[in-house]
Every structure is written in C-alpha cells, then in structure tokens.
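A single protein chain has been removed from this complex, and every other one stays in its place.
The chains carry the letters A, B and C, assigned in the order they are written, with residues numbered from 1 in each.
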Amino acid sequence: MKSVKLLYLVFLLSVICLLCGCWNYREIERLAIASGLSLDSLEDKIVLNIEIANPASGQGEGTVKPVLLKSEGKTVFDAVREIIAKSGMKVYWSHAKVLLLGEEMFNGKLIGALDWAFRDAETREDMWVLVAKGRKASEILGSKPELEELVSFQLDATLRSQRFISRFPSVELWKLIDDMTSRENTAILPAVRLIDEKGKTVPLIEGCAVIKKQKLLGWLTAEETKALLWIRDELKGGLTIIEKVGSPDTNVTLEIFESKTTVKPVFEEGRLSMAVTIKLSVEIAEISSSMDVIKPDGMKLLTAEGKKQIKRDIEKVVKKAQKEFKCDILGFGSKVKAEMPDIWREVEPDWDEYLQDMEVEVSVDLEIRGSATTSKPIMIED
Amino acid sequence: MVEVSKETINDKQALIMVTIFIMGSTLIMGVGGVAKQDMWLAIIAAIASAIPVVLMYARILSTYPGKDLYDILQIVFGKVVGKIVCILYAWFAFHLGALVLRNYGEFIKTAALPETPMLVSMLFLGGLALWAVKAGIEVIGRWSEFFIFILIGFILIIGFLSIPLMKPQNLLPVLYEGVVPVLHGTLAALSFPFAETVVFTLVFSSLQTRESPNKVLVYGILLGGLIVVYAALRNVMVLGANYISMLYFPSYHAVSRINVGNFLQRLEISVVVVFTIAGFVKISVCLLAACTGIAKVFSLENHRQIATPIALLMVTLAYIVYKNIMEMMEWAFKYWSSYALPFQVFLPAIILLAVEIKSRRQKTSGKPPAKQ
Amino acid sequence: MILLTIAAFMIIAILELVPLYKERGKEKRTYLVYLTLFLFSFGLAVLLSLGIRIPSPAKAIEVFIDAIVK
Partner (left out) sequence: MKIDFKLQQNIAAIKNIFLSDQSLVYREFGKTAEAGKAFCVIYIDGMVDKNYINDNVISPIMSMLPRSGQRPTDFAGYIMNEVITSIRIHAASEIDALTQALAGGNAVLLIDDTFEALIIQAHGWENRSITEPTTEKTVRGPKESFNESLITNLALIRKRLRTPQLKCKFRTIGTLTRTNVCICYIEGVASHDILRELEVRLNQIEIDGILDSGYLEEMVKDSPFTPFPLAGATERPDIACAKLLEGRFVLLCDGTPFCVSLPYLFMETFQADEDYYFNYTFASVNRFIRWIGFFLTTSVPAIYVALTTFHQEMIPTQLLLSISASRQGVPFPTIVEALLMLFVFEVLREAGVRIPTVIGQAISIVGALVIGQAAVEAKLVSAPIIIVAGLAGITGFLVPRLDGAIIILRFTFLILSAFIGLYGYLFGVVGLFLHIASLRSFGIPYMLNTGSLKFQDQKDMLIRAPWQTMTQRPQLIGKKNMKRKADIEPNGGKQ
C-alpha cells in the first residue's frame, strides 16, 4: 500500500514532466523589462512608446540603460503586440512604473488605454498615471532626467515623495479607475511638462489636470492643486508660504506636519451647504526678514494671516471648480451620499448643477507647534 | 503494523476543518456582492440564519452517533428511497468539489499563469485531494490542525498591513438601497458557503461525543464566518464597493494594494497560499463525501479503493462544467442558490422530521434508540 | 495528448485495477464499481483529449431550475 503511494507520486511527477510545455516559464534575462510607457493619439491610431530598463551585462556594476521602443496600433494591445514584431522581445509589464498619457488621448480614447492596463494580468494597478502637458507624452518619455538613468524611475521617485511637496497629486491606476467609475466621473491627474535646464530638457511634475468622462477639462496650477488636495484631505505634508506678514518683505514658510480636513454637509432650510474644516499643525521653517514672528504677538499675527491666506486659496479653488469646471472634483458628492443618503437620493440626478451655487463654508484651524531649531529670526543690527 | 480500529478525529480538528471549509473559496471569490457596501451585513445575517440550519444537521447526526448521513438515510427511509437520496447527496458533494476545483483553476489561470492550461493546476490539486482521501479523514484533520496556524498567521499579517489602506467611509451609507439587496446577499451567502457545511454530515461519522456535532458545526460556522466577515469588511474598506463590482477576485486586488515602505509589497501570493490551503481542505472533504457516498450506495467496505476514478471524474467535471470564467460567475450568481438550497435546507428538514418520528416511535415501542 | 492520456490511465490501471482484479473473488462489487467508474472517466478523458466538447451538466441543471422556479 505504501509503495503504491510512492508510485503515485512518481507517476504524478512523470506525467507532469511529460506535460511540461514550460508554459509560463521564462528566463529572467530574456525579459524586456518595461519601466514605463506613454500613449499618444495620432489620428485614428494610438502611438505607444515603451521605456525598457536594459541591465548592462558586466561585472556587477549594475548600470541600467534605457531603451525606447515605439509602435502604433489601432488599439493599445495591438500596439503592444506590434513591439514583438519589431524587436522580437516580449515586453514584461509587471515592473512598469508610470503610464504617461498625451493630451490628445482625452478625446474619447482614454477608456481604451486604461482598460488594457487594468485588464491585463501582467500590468499592475498601482502604476502611476500622468498627463503630459504641452508636449507629446513620448517626448517626455524620451527626455533625459538628471539623477536617474530612466525617466520612469525619476518620475516614480518624484511621485513617491509627493507628500513632501504636495504640488501635484499622486494617482495610481486603480485610483483613477475608481474615480472615473464612481458617481462623479471626475478625476485629477498629475501633469508633467518639460523644462529647459542647463541646455537639457528634464521632466517636471507640477499641478494637475481635471478630467471628467474622458474629457480633459483644464489644468490647475501647483498652488491650486495644493488647495484641492487640502479639500480632498489628501494633503499629507509640504509647504505653505504666508506672504506679507506684518511687513511687505516678510514671507514666512510653514512646513505642514499634520493636516486633517473634515467636510460636513449641512442641510438647513431646504438648502444643502458644505462646511469644510481644516486642522493644520505646522512648524515655522523659514522667515525671510528679521521680523520676529516667534514671540507671542508676532505669532498671533502670523496665525491670523496664515488662516486668512489658506482660506483664500481654498475658496479660490472651490470657486474654480464650481464656476469653471462645473464638476465635483472636490469629492463633496460622496460625502453627501455617505452622511445624508436620503438627501443624496434627491439631488443625485442633477448634482453638478446643484453644486454650482452651493454655499461652501471654509474654516481653518492653524496650530504652529514650533520653529524648528532656532528660537529667533536672524537679526541684523541696524 | 498497528491497526487503527476506527478513524476518529477530535472535536478541535473537526472544528478547524469546518472553519477552513467555510473559508475555502469564499475568501477569494467574495460573497454577498449584491449587497454592495452592506455585504458584511448580509454575511452576518447569513451566519445568523445558518446556525439553525447547522443545528438541524447536528440534531440528525447526534440522534445516530457513529453514523453518517448516508447510513441515517438508509435507516430512516429504507434501502431503496434511502439510496436514491444518498446518490443525490453524493452527487451534490461531488459537484461542489468540482466547482471549487474549477474556481481554483480559474483563479490561477486569471491571476498568475495565463499560459498554463487550467487542467494542470486542477490535476495537481485533485491529485493532492485524492492522496488526502486515501490517507483518511484523520490525516486531513491533523493536516488542517497544523495549517490553520499558517492560515490565521497570513490573515492576521495581511489584516494588520492593510489597516492603513482602509477607509471606513467606504462602508457608508448603510442600507442605501434598502433591505432587499441585503436579503439577496444573505441568501447567496447562506448557500455559499455556510450551508455547504451539509457536506460534513456526510463524513463526520465518528466524532467524540453526542454533543460534538453541535459544538463543531456551530463554532466552526462562527469562526469561519468571522473570518469571512473580516475579509468582506477589509475588501470594502480598501477597495470600495464600486471597484469590487468590477473584479472577479477582490481579495487578490485588496492585498496587492499593500505597500509598506516600498519593501513589503506585492503580497498577492499570500492570497494564493490561503486559497490553496483552504481550497484543498474543501475539495478533499467533498471528494471524501462523494467516495463514501458511492461506497455506501453500493455497500462497499472501503471507500478508498474507488477514490481514484472518482477524483479523475471530479477533475473532468471541473474542466467541462463551464466554458469560461464569465459563465462560472453567472452560474454562481444566478443558479447556485436555487440549486443548493434543497440539499442544504429542505432535504435536511425532511430528514430531521423522519428521524424524529422514527426515534419517537422506537422509544414508545420500548426499544432504545438506535445505537451503533 | 491522446497517447499521454492513455498512458496515464494505463499506469493507474496497473496500480489499482490489476490488484483489484486479482482479488475480485473476495470483493467482486468493489471491482465492478471501480471498473465502471474507471471506464467512464477514461472515456471522458479520451473524448476530451480528442477535442470533443462534452455537454456540461450545469446546463441541464439550469434548465431544470428554470423549469421549477418559473
């Protein structure tokens, strides 16, 4: 009986040996490891650029050189398969870090692009998605970054440190899809453009693009993006500059350590309004003049000025969303749905119009909890 | 060689088997999806409604200690009718096993190895289940007892790591679309996985005491249900109900979001481990039930001898039962409840009735109720 | 593929069916049940490896349930 069992095992193994077509077996060095891709639209075709991370064979120096592959196709997958015909390599997607979208993709081709990336088992849904501003996405993928060899790795590193700057959102593929398929159908994406620096063109991520139903509605600047992130409670750190505190030449830079935003829908007298409360905990990081804002009086002044300016920034972006984009990028709809499901049922059909002239009450609670390592500004004796 | 007179498993092993059985494919497939963000409510309701059902199973079993449902059927319904019902139950266990096998095959094909034929992974798992059945329920019990640590360990670690990703507001609003979808979800969750424990009445013939079936089934349901509720809560909080509705295997995606310091990431394999372990137990129990059933129907002494062709047939059935994953989901959604509930609720109710009548009559006529 | 299937079933037969055949005097019923099931699964496997589509029992159950529910 026991020997029979052993024979089973041998039999099982031998059958597998025979069956072995090495279906998914692939050698690591045969892989063309994609680090990022860009999609542009050209008439009725899609232009695909792939950045391949090509490890240089050598005695362990570990240098990685980028190789750019280009192809076209009717659909994204068509273009992807065309790469094989051109280069003979099957691209491996699991380590792709960024997906760059050209502006023209927002003419109704977005779903096609996203669906492939989302559906394919090899691509990962935590890939970053960016919009190329002003240039073709392929040009950005082809630029030369300063520190990293690969554009994708550079962009990846920048997006990962988003919480220190907050000048752009970091959006992963799943977040984009979740946003696009939710009730509001709106999403924001970080914008990347090329700037000239010492004769080189390097990519720079700044601000964001507002997207609704496959359409690119417009752009937000870095400052506006920060305010938007504040409302969405996605701001985790970064700086805010309070200008002209007391005297015109005093700009105080505050570093944000904690930020908590609560958005509360209020229903009074048949009207829906929003109460946005921002609790901030900051530290003074830089003072541009000799004015002492650290002593109690100055501190009071700074707090008041800070509250006013942050409130102004936020109200500005709320206005912009209401009047210019006319869509719910602020995420108010889901708040209403979560907290007042009955009211949401009524307002849901024409939420976007409803939003346009909704009262939004912003209040800022600013707590300055320190001044880093020094207790006074740099005093210059007159 | 030492002869083991009769295979016995202790209450703890049995309880663990029930728990793992419930986790089975549920953790991967997700249940009660109709109820959207209220799926956890649906599952809790399903657990609550499953308890009277399993108490019914336990009552049937403990009336005839030392016998499984096949024996009991033949005692209360007589040889001919009893055997017909036996065949039905054997088919149910067989079919259930094949479906779980198919789920597993689809999962591997979709999630990881698209080029590997599905038959290969199903053959592997089927072969292991066959091995387990040949080794006997005692070995399955001991095996489960060991692997529950690994399961719980993985589940706890994953649960801990996904806390930062959870957004409690994803659970709101509660009961937005009313009670009806929740009730639908409850029904679905009752028939898959909780009342599937009916399969255990086919294999638990030798528990320690008369009270064991009660204890084992109820606590097993509660423990397994707890884990299923946890998984549902985690998935909703991490992914959101809207996103889940787009996915075949939500847990897989929920876990893939985990990223701790760029180092602990891409942990999907843990989901695979959990599914393999839990699915293996479920398939083994189903196969064991099917083999015992066939053996009992034909009055064979040893169910192990006929296990091989039944396992082969199970793999074959799993292979041909659906054309593709879309059909599998459709079937699980539309037909499974109405197909399974007769086996899970209606038939056991009739059997319980018959058992009660029979044992009362025996008591009044002065004979002790059937023992051994 | 077909050859592989046949080989696999041959091995199983040698491992299990032959010992059962030798003991068939004592356990005739086991032998018969085994043989039936074995031949059935062998038949299905051969059909599958020949690429013949076997109708799924799920369809029959669907029809059955539809008939009862409606």
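Keep this in mind: a contact is a pair of C-beta atoms (placed from the backbone, for glycine too) under 8 Å apart; a residue touches a chain by one contact, two chains touch by 3 or more.
Remember, predicted model here, so these are calculated numbers, not experimental data.
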{"item": "Displayed chains contacting the withheld chain", "value": "A, B"}
{"item": "Options B:Ala14, B:Ile148, B:Ile221 or B:Leu347, residue touching the unrepresented chain", "value": "B:Ile148"}
{"item": "Residue among B:Ser121, B:Ser162, B:Thr201 or B:Thr316 touching the omitted chain", "value": "B:Ser121"}
{"item": "Which of B:Trp40, B:Phe280, B:Tyr322 or B:Trp336 contacts the chain that the document leaves out", "value": "B:Phe280"}
{"item": "For chain B, the residues touching the chain missing from this view", "value": "1-2, 4, 13, 16, 108, 112-113, 116, 120-121, 124-125, 128, 131-132, 135-136, 139, 142-149, 262-263, 266, 269, 272-273, 276-277, 280"}
{"item": "On chain A, residues whose C-beta touches the chain left out of the figure", "value": "2-3, 6, 9, 13, 16-17, 20, 22-29, 31, 33, 35, 53, 55-58, 60, 62, 64, 92, 94-95, 97, 122, 124"}
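Just so we're on the same page, only the chains that are shown with their structure count from here on.
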{"item": "Averaged-CA centre spacing for the pair chain C and chain A, given as whole angstrom", "value": "56"}
{"item": "Interchain centroid distance [CA atoms averaged], chain A/chain B, Å", "value": "42"}
{"item": "Touching two or more other chains - residue numbers and ranges from chain A", "value": "8, 19"}
{"item": "Chain C residues counted as touching two or more neighbouring chains", "value": "12, 16"}
{"item": "Contact set on chain B toward chain A in their complex", "value": "110-117, 120, 124, 127, 131, 134, 169, 172-173, 176, 239-240, 242-243, 246, 253, 256-257, 259, 262, 266"}
{"item": "Chain B contact footprint on chain C (complex, rising order)", "value": "12, 16, 20, 27, 29-30, 33-34, 37-38, 40-41, 44-45, 48, 54-58, 61-62, 65, 68-69"}
{"item": "In the complex, chain B residues that touch chain C", "value": "95, 294, 298-302, 305-306, 308-310, 312-313, 316-317, 319-323, 327, 331, 335, 338-339"}
